[in-house]
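Below you'll find the structure, written out as structure tokens, and then a few comments.
Missing here is one protein chain; the remaining ones are kept as they sit in the complex.
The letters A and B name the chains in turn, as written, and every chain counts its residues from 1.
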Amino acid sequence: MIEANSLSGPLDPAPEAGWVDAPPRLGFFTDTSVCIGCKACEVACKEWNGVPDSGFDLLGMSYDNTGALTANSWRHVAFVEQPRPAGHRTAPFAGNPTGEAVSPASAAVAAGTAADTGTTPGMPAGQPAAAARMAGGPEFLGMPGAQPPGRGTGPESRTDFRWLMMSDVCKHCTHAACLDVCPTGSLFRTEFGTVVVQEDICNGCGYCISACPYGVIDQRKGDGRAWKCTLCYDRLGAGQTPACAQACPTESIQFGPVDELRERAAQRVAALHERGVPEARLYGHDPTDGVGGDGAFFLLLDEPEVYGLPPDPVVTTRDLPKMWKRAGLAALAMAAAAVAAFVGGSS
Amino acid sequence: MGVKTFIQGWPVYRQLTGTDPLGRGAAAQSARSAALTARTETADHMARSVCPYCAVGCGQRVFVKDGQVTQIEGDPDSPISRGRLCPKGSASKNLVTSPLRQTTVRYRRPYATEWEDLDLDTALDMIADRVIAAREATWEDADEDGRPLNRTLGIASLGGATLDNEENYLIKKLFTALGALQIENQARI
Partner (left out) sequence: MAEAHPVGFQWVMEAKLRGAKVFHVDPRFTRTSALADTYLPIRAGTDIALLGGIVHYILDNQLDFREYVLAYTNAATIVSEEFADTEDLDGFFSGYDPGTEAYNQRSWQYAGQEDTTGYRAAHEERDVAAGLRHESHGIPVGGQVQRDETLQHPRCVYQLLRRHFARYTPEMVERTCGIPREKFLELARAWTENSGRERTGVLIYSVGWTQHSVGVQYIRTGAIIQLLLGNMGRPGGGVLALRGHASIQGSTDIPTLFNLLPGYLPMPHCTHHTTFTDWVDAIRHPGQKGFWSGARAFGASLLKAYWGDAATPENDFCYGYLPRMTGDHGTYQTVLNMIDGKVKGYFLLGQNPAVGSAHGKAQRLGMANLDWLVVRDLFMIESATFWQNSPEVETGEIVPEECRTEVFFIPAASHVEKEGTFTQTQRLLQWREKALDPPADARSELWFFFHLGRIIREKLAASDRHRDRPVLDLAWDYPTHGEHAEPSAEAVLKEINGYEVATGRPLSAFTEAKDDGSTVVGCWIYTGVYADGVNQAARRKSRHDQDWVAAEWGWAWPANRRILYNRASADPDGRPWSERKKYVWWDADRAEWTGYDVPDFEKTKPPTYRPPEGASGVQGLAGDDAFIMQGDGKGWLYVPSGLQDGPMPTHYEPAESPIRNPLYGQQANPTRKVYGHPVNSVNPSPPQSHTDVFPYVFTVSRLTEHHTAGGMSRMVSRLAELQPEMFVEVSPELAGELGLDHLGWAHLISGRAAIEARVLVTDRLTPLRLDGRVVHQVWLPYHFGREGIVTGDSVNDLFGITLDPNVLIQESKVGTCDIRPGRRPTGAALLALVDDYRRRAGLTGGRPPIVTTDAPEREG
């Protein structure tokens, strides 16, 4: 039996975790090309799940004042301002007397902003250079200059612009490292193939935090326990849609059987390519990726790093059988903290 | 709970004897998790409502349990909103259950530096007296040419765009009968 459980490669996770007659795996497909950044998902999630406030700080990361996925924010809408073309759209500022773009510089300033989200590691200050790269897009060359924002004397160059928005969430990995390292059995695989922290069991050891390749899991201060998206496990049991997906005005967050969502996602990418949006690509949909594919995957309009997502996430426990020892975990914790910082400065 | 039930409920027992030998799924599910259900399923009743923020008019379902609002979410039947809500609509439960809501009458005397409490019935009576007095003091029967005016410009009101039609109807009816003309709302702003 033990051999039947794998830690990498494609599989259907619920039967693998001992669920007999499991329903189809359920998940999210988040299509960022139709996201309007309204944050209904953040609010609907908090209202349904009773998630506490995550701080009242102006972060300056465009319209993102949430900052990161934390124990107190299970959906996080990232906003990325970029002086880049968006698909086939007409350049927004063509013909206006504009100078040099400020997006990378503003993002770099905002990345230096730390905020107390009431959680740990929460949202530490990010890396200005990484933030600037995100805002500049792949063509961005190096750090913003020594000049403060807007004081450059460059040519009239800022004609193109796009505003990317993306509602991030726990990926509900096929191979979920958080679950694998959980010593108490608090994190478990549900019959729907999702990954849930059981609040009545979690003892706050924090191993899961360092294990997550996406920097999603986080501990609530004062409580000590780890909290994250449950894909509304209670609603799923009642045959309902998760709160975020139900609220989403533009169907950017789609919920359903993962197989169906993958089909729908493939069609959507094809349609966008046909309509002159070559930058559309999927992220987390591939069952052969480092985490066996995500239960919550995305359609992005830029490189994953731009949204604060690791380009090639690898289940941190793939080699777990070999490295089950304290030292290894410590190393992982450091790696994950770096990822978290990266996310924190993402937008 | 019998000993057998107790032991069968023990995760390690389930792990060793069940289909989940690594204890990551079925065997790890806690009793609480197994018993979880959506609180909308166990509500005492549900009211079909409309979002109070902008004028799109999104349908809301308001769930109540033990005299408390436990959830407000979009009404999937609505042809306007199809079950969706924006962040404000999604925060409606927070709006109506907010601890910052002022639920008792507060009264500030002239020249006072602090609020004080006041009984609702007393407040209503005091306001009625003040309306009558203001009307008395500022009543205009007719203009200088003797044309009827039937009015007071000593009382004004602002608001109504967040209120119900039935409420606005009574407000306008009462104020008109009192001769109060300066009745306005957000539609002027």
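The rule we apply is simple: contacts are C-beta pairs under 8 Å (C-beta built on N, C-alpha and C of every residue); 3 or more make two chains touch, one makes a residue touch a chain.
Since this is a predicted model, take the numbers as computed values, not measurements.
Check A:Cys38, A:Val195, A:Cys244 or A:Ala280 against the missing chain and you find that the one touching it is A:Cys38. Remark: the omitted chain is touched by one listed residue; of A:Gly18, A:Gly55 or A:Gly137 this is A:Gly55. Taking the whole complex into account, chain B touches the unshown chain at residues 45, 47-59, 62, 64, 67-69, 72, 75-82, 84-92, 94-96, 98, 100-113, 115, 118, 120, 123-134, 136-141, 143, 147-174, 176-189. In the full complex, chain A makes contact with the omitted chain through residues 34, 36-40, 42-43, 46-47, 53-58, 60, 62-63, 65-66, 81, 83, 86, 88-90, 92-103, 105-106, 109-110, 113, 148-152, 158, 161-163, 165, 249-251.
Note that only the chains that are shown with their structure count from here on.
Distance between chain centres (mean CA atoms), chain A to chain B: 33 Å. Those residues of chain B whose C-beta lies close enough to touch chain A in the complex are 11, 18-30, 32-33, 36-41, 71-74, 76, 83-87, 89-91, 93-94.
In the complex of the two chains, the chain A residues touching chain B come out as 1-2, 5, 13-14, 16-20, 38-40, 42-44, 47-48, 179-180, 185-191, 196, 198-201, 232-235, 237-238, 240, 243, 246-249.
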